[in-house]
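Apart from one protein chain that is not included, each protein chain of the complex appears where it belongs.
Entry: subunit A
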Amino acid sequence: NAREYNEKFSYANNHIKTSKYNVFTFLPINLFEQFQRVANAYFVVLLILQLIPEVSSLSWFTTIVPLVLVLVITAVKDATDDYFRHKSDRQVNNRQSQVLIRGSLQKEKWMNVRVGDIIKLENNQFVAADILLLCSSEPYGLCYIETAELDGETNLKVRQALSVTSDLGDVSKLMDFDGEVICEPPNNKLDKFTGTLHWRDNKYSLDNEKMLLRGCVLRNTEWCFGMVIFAGLQTKLMQNCGRTKFKRTSIDKLMNTLVLWIFAFLICMGVILAIGNTIWETCVGRKFELFLPWDKFQSSAVFSGFLTFWSYIIILNTVVPISLYVSVEVLRLGHSFFINWDQKMYHNASDTPAEARTTTLNEELGQVEFIFSDKTGTLTQNIMVFSKCSINGQTYGDVYDEFNQKVEITEKTACVDFSFNPLCDKAFKFYDCSLVEAVKQQGSAVQDFFRLLALCHTVMPEEKSEGNLVYQAQSPDEGALVTAARNFGFIFRARTPETITLCEMGRAATYELLAILDFNNVRKRMSVIVRNPQGQIKLYCKGADTIIFDRLDPSSEDLMYATSEHLSEFAGEGLRTLALAYKDLSEEYYQVWQKKLHYVSTVIENREEQLAALYEEVEQGMKLLGATAIEDKLQEGVPDTIACLNLADIKIWVLTGDKLETAMSIGYSCNMLRDDMNEVFVISGLTQLEVQQQLRNAKENILGLSRVSSTGDVEKDDMFAEDSVFEETIISEYALVISGHSLAHALEPQLEHTLLDLACLCKTVICCRVTPMQKAQVVELVRRHKMAVTLAVGDGANDVSMIKTAHIGVGISGQEGMQAVLASDYSFAQFRYLQRLLLVHGRWSYFRMCNFLAYFFYKNFAFTLVHFWYGFFCGFSAQIGLDTHYWTAVNHLFMWGSLIVYFAILFAMQSDGLFGIFPSNFPFIGTARNCLSEKSVWLVILLTTVVCILPGLVLSFLRVDLFPTLTDKVRHLQQSRKKQRPQEQNLRRVRRTSSRRSAYAFSHQQGYGELITSGKNMRVSTLSSTHSLERIAQSSSWIENILKRKNEVSAEPAESHKADRLK
């Protein structure tokens, strides 16, 4: 804590700098960078050559004008980019935080926070640096954070301070805190931290559970104190930001090689002409000396030839087109403006137009083959909505019109009026009024249904003021369900460790919470056992349908079939489903069970299994209530966009930090995974061998099948050679789902080829639980080995590295985080605009760029070869035959310049009055006027035009007539259609057929049930008076429990990172 002491070590301060230049270094650094480009350097050399009068055949400004233009344009672009980076840096650096200095809290700017400082964070604040949690307002030093900026997950995570520091609750105690932390050097692993704290002669080990990382947001916690461990550039967030790379398009590369070839060609021409000059001077020029004596220094014909070489290099420099670079830049700028201007990529709701932040990549958009997409915020809106339910064999949620036809739900459809309920959530929308009617009837199954939803969950309520309830849910699914119940009149008001208070249709009811049978991945369900106000004991259970259906009472079999049907229907619409059931328990039975439970929970060995068995025992013979369907709201138009991009043979990979199940469900709902796919391979091995085995199996599976279906026996050895062929021939569709742990293994050098081959055989690839760095690695992998253009799209800080690695990065703007947008090349508000960006703008840009390049090279060659040819007439003396100044001007000002513009400009520029301004142009004065009055010139122009156009026309006609492309056919069709009446559009609705998926498995962590029953996370104020010391003792054991469990989870990534290091 002692700042003076800490300053002795040179820790990084918290000032972050993503900008490249400052005011003074801008010019030299920027110029240096620009001259590293071959073209710029080449033109500087040229410029120097032109300054030598013996060699110079063109005046020097023909080169310097475009050169300066290029430099200035690029510099201005760089400067503005950097200015924005400065601005965002400054904004971040100047955020306020409270730092404990000399016994008092003082406001400090973020950039002044030092390593070793103790800072105070308040609710909803961003964490300023990587800090070690010391204590918080919550008991036991717990605090909740949201790590959306880091890994895209929006559910809350728990962090807990060391027990020894958690009571340092006030400033004076903290002042005395003089612990010393020894930890690993800064790295980019978000889920790992090791260190030790030395304090009062004791050593305490530190891990990730005690760290608050920069970029997190403190939630649900009034305040907390922490000690800064890493600051500024050393924080995990900044370490995770990939290096910014200069992105270049394939056209750029093509252009560079072309320019090199042309340069070689130029040298050849120069040499030929120089030799010609030497010969000419020897044979002819020597005799011409009477009229034109050789210069004194020009002692021999060979030397003359040498000079001529350089002169011709200058004259013919137009084949190596400097204006090409300028023109291409301008062209791209124009395209970027078109992208910015496109109304079809403008999002009304958030008032965000698309923005091309990099102007250089437009034509690359048309070449994209792989899209890497984030899930949260990109494909989905990260909003869970209770959209349908099936209660007692009756579905609710669809709106029917008077003819019993299903009505498409749109913005305009009237939603249910919840005004009868003063506590309803205004944002909640539901369209089926019949459900409200049903819920108002006493004692119906509908009421039970919502009661269950209101009781069986692990949500924490927060009542800020009367009637203003905010739910803090660990998974958004639960939040959606509880909110639904709330709106239908079963309001979850408060909970204590032993009770749950509801407000049932206006009447308060308190249920005694007897047990929470918590969720885990195997059980795929959770239950609560409550004693209702009437004294009956009930078990309420919700979970995955298959699990619930297995445990139903035979009496509800009929209902089960009806519900099952509904469930498939829901699933077909891409909704996440949950089945709900209840059971009445007798007092005696419960007592017996309670005893068993008590016994089992004190057992040391196999506690988990025994608990599970016990839960299993009670969750039998339940009665089905119904099912819910939750919509993980996709962004608008996502499935259509994906389908469309698939049609364009663009492969879409989803890389998400979410859980496997969530990711798969999204895969289903946005049509990337389908039931009619032959097989979905799930790779989730934890060791390298397992992963390898799984990958191999999957691959053999695909190849084996297709081999049988195609030719048959192919030798094993040929497998790899044949891969590319098989990629084409595989008709059946496969999908690959791979988890983060496996990915870490699969990305190792020996496995990455297998992974890549497999992934490319599959139609869809979903990677889940991936870290930002892994995202980048995956992109890098494809980029490196597939020679394909990759595009990454994402919205959060966790996508930044991926966006930077891909050829093209796209940021989804208009949402909270700006990091992704700042790192991206293009940004727009909705995923669906990707379709237009790629298929319309990308295509157009590419077409135009290609046409332009072809035209440009043609033009330059035509222009330059004239000089080459003219060299044979003028004794290879490097005389120019045309008016080059204006050619240059026209080149740059009128890239599309037709001949007419050229002549017009010539005419205007060379009129009498202007020669005073451009004395160097003097020799050419009057040329144009006199030329143009010469009729034969026009005849020649006409002839040339005809001769030039004809072959092209013949070819294109033949092509259209004999080998029409699809486009031609479509256009032909359009033309013939025009004559007919516009036909009815046949709108085909996309129907999804897919299997049911349970929502309950998603984004849920085990352990929260226990958390609630233990009362650990209750505010002291809400704790009832029954709170006792004994309880605390009990519950502290629970904390160890939960931490242990988390360690198990985090041990796996730890392993994988070790593996990383081995690489």
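Rule of thumb we're sticking to: a residue touches a chain if its C-beta (ideal position, glycine included) is under 8 Å from a C-beta of that chain, and two chains touch if they have at least 3 such contacts; residues count from 1.
In this section, contacts and distances are computed from a predicted model.
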- Query: Which choice in "Cell cycle control protein", "Dynactin subunit 4", "Tubulin delta chain" or "N-acetylgalactosaminide beta-1,3-galactosyltransferase" gives the name that UniProt lists for the one chain left out?
  - Reply: "Cell cycle control protein"
- Item | Sole contact to the chain not displayed, among A:W341, A:Y561 or A:Y599 | A:W341
- Message: Which candidate, A:Q50, A:N220, A:S311 or A:T864, sits in contact with the chain we can't see?
- Response: A:S311
- So which of A:D176, A:D201, A:D351 or A:E588 would be touching the chain we can't see? A:D351
- Interface residues of subunit A toward the undisplayed chain are 57, 284-285, 287-288, 290-293, 295, 311, 337-338, 340-344, 346, 348, 351-353, 844, 870, 873-875, 877-881, 912, 915, 919, 922-923, 925-926, 929-930, 934-936, 939-940, 943, 946-947, 950, 953-954, 956-958, 960-964, 968-969, 971-972, 975
